[in-house]
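Left out: one protein chain. Kept in place: all the others.
Showing subunit A:
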Amino acid sequence: MAAFAAHTSAATSHYSPAGTAILLRSRRRAYPIRVSCLAASAVDKTVVIGLAADSGCGKSTFMRRLTSVLGGGAEPPRGGNPDSNTLVGDAATVICLDDYHSLDRAGRKARGVTALDPRANDFDLMYEQVSAIKEGRAVDKPVYNHVTGLLDPPERIAPPKILVIEGLHPMYDERVRDLLDFSIYLDISDEVKFAWKIQRDMAERGHSLESIKASIEARKPDFDAYIDPQKQYADAVIEVLPTQLIPDDDDGEVLRVRLIMKEGVKRFSPVYLFDEGSTISWIPCGRKLSCSYPGIKFSYGFGTYFCHEVSVLEMDGQFDKLDELIYVESHLSNLSTKFYGEVTQQMLTHADFPGSNNGSGLFQTIVGLKIRDLYEQVVAERAVMTSDAVRL
C-alpha cells in the first residue's frame, strides 16, 4: 500500500489502472481524494439501438443476424411468460415496442384505431423505461401478448450492454429518439411487401389474395402517416425494392437492396466501394467470377435523403455461390470486420435465413457489424474517460 501511494505521488507517472478507485495524495492537501464515483457512472450506461420494422418483434431475421454478430445469442427469458416478445442474450437484449401498447386488441377495436396509430401506444412509459435502462436501472416492462391480444403482467428487464428496441415507433417520439445511439429503418417497397405477405399467408386457411391485399391497403394510410416519416430520422435505411435486372414482373424472388447511410453520424463510418465519395457502378461477374442469371450488380454513390447528406450502397441480384460472396466482400471497404471473410462467414452461418442470398442479408449483416463497432468505440471512450478521471 505504501509503495503504491509512493508510485502515484510521483507527478510524472502516467500509468493508472482504469476503473479502480485510487487514493491520490496531493501535496497541498492532507486528506486523499477518491474519484471512484465518476468512473462507475461512466461505465454503466447502456448503448441503445432503435430498429423500425413492420414485421413483428424479436424473432425477425434482422434481430437474429444482429445477435449473431454481437455474440452471446438471444433467447426468450427463461421461466417467464412464454408469449414474451423479449430476447435476452449475453451481449444484447431486444425489446419489442408492442409491449408499450396502451390499448389492447379489444380496446383498439372498440376505438377503431390500429396498432400503428400513436394513440394506441404509451410513449411516456416508453421514454421513462428506456431512459431508466440506459442509466443502468432495471425496469418492470409490460408484456403485450400477440396471441391473446391482451396486456400481460410486467416482466423484469435488467440493463444489458446493448439494448435494441424494435417495433413500429422507435423514432416517433422525440425524447426516445434522443436516447438512441444508432437507429435503423427497414423500408420495404409495396410490391415486395405484397409478395412477401403472399408467401407468408397463402398457406393459411381463410386467407386469399383479396384478403391479403385488403389488409395491406387498409393499413396503408396509417402506415404512411405515422411509420413512414420515421425514415428521415434514421442513421441507416435499408430499402428493399424489386429488381431491375429482370425486365418483366417477377415474384419478388430477386431483390434490389439499398443501404442508405447518413453522413456525419457519430461513431459510424459508412461502407464504400473502391473510392469513398465517388460514384461507382460495378458488375463483378465476368472473367474472374462466373455468376448465374440474373447475376449481381452493385452501385455506390452519394446524394441527399430528406435533406441529409448520405452515401448509398446498392446491390441488385442474387448470390448463389460462396465465391461470389467472398469476392464481393473483398472489394467492399470500411466493413468493420475483425477478420477477412467475416461477412461471408456470418452469411453462411445463417444460410437458411430469408435474404441470405441477396442484398438484404448482406446489408443487415454489415449494419450488425457497424453496431458492434459502435459499441466497441463507446467502450473504448469510456475506458479513456475513466483513466483520465483517475489520472486527474
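Basically, a contact is a pair of C-beta atoms (placed from the backbone, for glycine too) under 8 Å apart; a residue touches a chain by one contact, two chains touch by 3 or more; residues count from 1.
One rule holds in what follows: contacts and distances are computed from a predicted model.
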Of the listed "Calvin cycle protein CP12-1, chloroplastic", "Hemoglobin subunit alpha", "Ribosome biogenesis protein BOP1" or "Myotubularin-related protein 9-like isoform X2", the name UniProt assigns to the chain that isn't shown is "Calvin cycle protein CP12-1, chloroplastic"
Among A:Arg156, A:Arg200 or A:Lys321, which residue is in touch with the absent chain? A:Arg200
Could you tell me which of A:Ala138, A:Ala158, A:Ala214 or A:Leu322 touches the chain that is not displayed? A:Ala214
From A:Arg65, A:Arg108 or A:Lys370, the answer for touching the chain not displayed is A:Arg108
Contacting the left-out chain: of A:Asp99, A:Asp222, A:Glu324 or A:Asp373, that is A:Asp222
To test your reading of the contact rule: which positions on subunit A touch the chain that is missing from view? 55-56, 59, 75, 105, 108-109, 111-116, 146-147, 149, 197, 200-201, 204-207, 211, 214-216, 218-219, 221-222
